[in-house]
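Below: one structure in structure tokens.
Every protein chain of the complex appears in place save one, which is left out.
Going in written order, the chains are labelled A and B, and every chain counts its residues from 1.
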Amino acid sequence: MAVGIGTDRATGAASAPGSLPAAGGRSRAWRLPRSPKIIVGLVMLAVFVIIAIIGPLIAPYNPNVSFANSSVPLPPSGAHWLGTTALQQDVLSQLLSGGRSTLLVALIAGVIATALSVIIGVTAGYLGGLADDVLSMLANIFLVMPALPLLMILFGFLGHSSADNDLVVALVISITGWAWGARVLRAQTLSLRNRDYVDSARLIGESNWRIIGTEIVPNLVPVIASSFLFTVLYGVGTYTAIAFLGYVNPDHWSWGSMLFYSQEVNAETSGYWWWFVPPGLAVAFLGTSLALLNFGIDEFVNPRLRAAGLSGHPSRRTRGRTRQSFGQTAVIRADRGRP
Amino acid sequence: MSQHIVTGPERSRGDALLEIHGLCVDYGQGSDAVHAVTDVDLVLHRGEVLGLAGESGSGKSTLAMAATRLLREPGVITAGEVRLHYDTGSVADLLEAGTGALRVLRWSEVSLVIQSAMNALNPVMSIRTQLTDALAAHVPDMSRRSRRDRAVELLGMVGISADRLGSHPHELSGGMRQRVMIAMALALRPQIVIMDEPTTALDVVTQREILEELIDLRDRFGFAILFITHDLSLLIEIADSIAVMYAGRLVERASAQALFRAPRHPYTLGLLHSFPALHGPRVPMTGIPGSPPDLRMLPSGCVFHPRCRFALARCADDAPPLAATGTGGRVVACWLQHPPESAPTELARPEPGLEAWAPPATADGQAATQGGSAA
Partner (left out) sequence: MRTIARRLAFYAATAIVAISVDFLIPRIIPGNPVNAILARMQGATLSKATIAGLDEQYGVNTKTSLWTQYIHFWGNVLHGNLGTSTSNGFVAVSTVIREALPWTLGLVGVATVISFVLGTLIGVLVAWRRGTWLDNLLPATTFFQAAPYFFIAFLAIDLFSTKLGWLPSGQGHQDLDFPALNWTYISDVLDHAVLPALTIVVASAAGWIISMRNVMVTTMDEDYVLVAAAKGLHRRRVIWYAARNAVLPSISGFSLAIGFIVSGALLTEIVFSYPGLGLLLVNAVSDNDYALLQGLFLIITLAVLAANLIADFVYVFLDPRIRQEA
């Protein structure tokens, strides 16, 4: 739940009408991977995807097996690189096994929520009128309603057995996660709907669905991508929170459930940092990688947001560059061959 | 007075107010820097309306912004000096001035009116706040009451009633906003007002009203104006002298009448033929073939030669210097004028009989404008 505080999404580039790249922006799209934010984000994400796929296979031990009867977790050692839990299970093995369910649930939730937000957002933005009013209202209500209490009341009534099902968990997460994307997509659709090429398609009698499919949605791709990443990010945070509260299947490991078990024996007040720091960092870095990708897309859509440091234009990194303050143009006497 | 300043009429040298000398401005640093302004010399005299003309991208706004150190990143000044002469006779080089010194002389000596006052006025602050905060910053011992009185007085000068003080920019029309901006620029009685396309966003009628008010105010208070516009015909009406820029370089400077009646640079001639003159002889509108050059890939020699129908062989290799020609302090950078006898007839019309612009007889601006100021 900690991830994706919505403000930057709501106020940043992606939601500003008319900030979309031009319809013919293909050449710019190819330049996208050059941004350091996107490269760092992609590399980090790739590492997590690899862990999700082969993590359980390369785990040195079975994460469920206890090695001793002691109830005192052991700090990192040669045998257990990240130490052990209170049940003398190997933390590293749990960490490697825990990525799969986190990523999978977040991915499924992201797909469902994005599909919902495209359907609702584009329909509302394209149709306008009453349909727009009703759907926008619905999206806004879901945005304002705090998600965690809603999730908890759902899981409270569903009972633990239903929450064991990853698909149900993903579905419940996507119910609380579609609204932001729908709102942004509606705004963008609204601005696209009034463009000349959409008007002319309407004039020559193209059907609404054809216009949406051929003129609107292809131009929304950056926004849909950004909204998808955001919901996956939201899914990671929410799934971890639910697992941390102990509402998911105890049969498979996730980073959230590692935190759940460590909290059960008060690892944080007992100094067993090796138990809760690895899963927490894993979630934070997975979230960071998704957020970096998201910022990369935002900066691609609105280049003015670029920071000089991480994703600066090459000229900004020129050697000996002098920084200047606003309202006082720098004077750098350079010998530049006078004509 | 520095002896190396070549521009400006001989007789008014003692009244120079702002001397720009050898100013170079780049966008970016290092190998991929774009040279936006190259080696510009320009003098603004006391009480003068100096027009700065050129197509978009010619560097006219960059020049003005850089001279006042207001140019944004990645703009960088790479050479030159900008000397401001105070009433007291002391001189400051703006390019050497620190933050504090710049802050003090801004608005009190040099103020600014820019295009589209909707964006130049802060949308969330009242007109009163925006009129008085410069007073508060520069005259700390001025009371709240007298700041308000001054704001009312300023609004009155541009024909806006005092009850607009509490308004916000969105409640005013475009013309009113630009008037507020002009009133604001005069708040501290500056010697220089830089106007960057001040009327471009307005309709023609409002534009004319505001220009007339502006010249009235200039006559009353005697401030000098650096008026930047792409509209040469407008400048011919209101400016005393006109400087024409092309690709970051000054190509010609003369009194407005001399420039209008007898242009010496082919680019000036082309610009004159791009706008219908409001007064004067009818000339066929022909425009200038081609488009302004890419500043990253400037042509060799004279930067204008690829578009110049009079281009000589040497124009492609040698860049012509900006040199005095004729009378009245006119300068031009064109090989056709060296010697003047070689110029084609269009560029060799006789100089108008009028004198070049002369400074007003008294400091308070009693003397009406001479020369080209037809407004």
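What we mean here is this: contacts are C-beta pairs under 8 Å (C-beta built on N, C-alpha and C of every residue); 3 or more make two chains touch, one makes a residue touch a chain.
Every value quoted in this text rests on a predicted model; they were computed, and no experiment measured them.
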item	value
Residue touching the undisplayed chain, where the options are B:121, B:243 or B:288	B:121
Candidates A:132, A:206 or A:268 - the one touching the absent chain	A:268
Touching residue (missing chain; options A:43, A:58 or A:137)	A:137
Those residues of subunit B which, in the complete complex, touch the missing chain	68, 70, 72-73, 99, 102-108, 111-112, 114, 116, 119-126, 133-134, 137-138, 168, 170-171, 184
Absent chain, residues of subunit A that touch it	1-13, 137, 140-141, 143-150, 152-159, 180, 233, 237, 240-241, 244-245, 247, 259, 262-263, 267-271, 273, 276-277, 280, 283-288, 290-292, 295, 298, 302, 304-305, 307-310, 316, 323, 326-327
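Quick note on the criterion: only the chains that are shown with their structure count from here on.
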item	value
Whole-Å gap separating subunit A and subunit B, where each centre is the average of the chain's CA atoms	51
Touch list for subunit A against partner subunit B, complex	314-316, 318-322, 324-334, 336, 338-339
Residue numbers on subunit B that touch subunit A, as the complex places them	24, 26, 28-33, 35, 38-39, 65-66, 69-79, 95-96, 99, 102, 319
